[in-house]
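A short write-up of the structure that comes next.
Every protein chain but one is kept in place in this view of the complex.
On to chain A.
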């Protein structure tokens, strides 16, 4: 279990306990958090679960796969700390993780 803080583009914060094994995207979707669309449900096929990972957590969230990198390359408003939240698996190590949402997922 990890406590994850999701921050919407307008600054609204949602602090959610997410079970280990789920993705950061699934944690958001199952709790109806606005700002993560996740159209493809985690198939790494759409880039609509884009988040900015808080800099201090970048190392712990791991590396992007080539597919993820490639999808992000064409998403809007991408920054060096951009990730697809469907590709970040939740574990105890991510307790306290903070992610921010972009203005739009399209």
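Rule of thumb we're sticking to: a contact is a pair of C-beta atoms (placed from the backbone, for glycine too) under 8 Å apart; a residue touches a chain by one contact, two chains touch by 3 or more; residues count from 1.
The working rule: contacts and distances are computed from a predicted model.
S.K.: What name does the UniProt record list for the absent chain among "FAD-dependent oxidoreductase", "Copper-exporting P-type ATPase", "Ferredoxin reductase" or "Aspartyl/glutamyl-tRNA(Asn/Gln) amidotransferase subunit C"?
M.R.: Going by its UniProt entry, the chain not pictured is "Ferredoxin reductase".
S.K.: Of A:39, A:63 or A:103, which residue touches the hidden chain?
M.R.: Of all options in A:39, A:63 or A:103, contact with the hidden chain holds for A:39.
S.K.: Would you mind spotting which of A:29, A:51 or A:97 touches the chain that isn't drawn?
M.R.: Answer from the full complex: A:29 touches the omitted chain.
S.K.: Touching the hidden chain in the full complex, which residues of chain A are there? Just list them.
M.R.: On the side of chain A, residues 22, 26, 29-32, 34, 37, 39-41, 43-47, 67, 70-71, 73-75, 106 touch the unshown chain.
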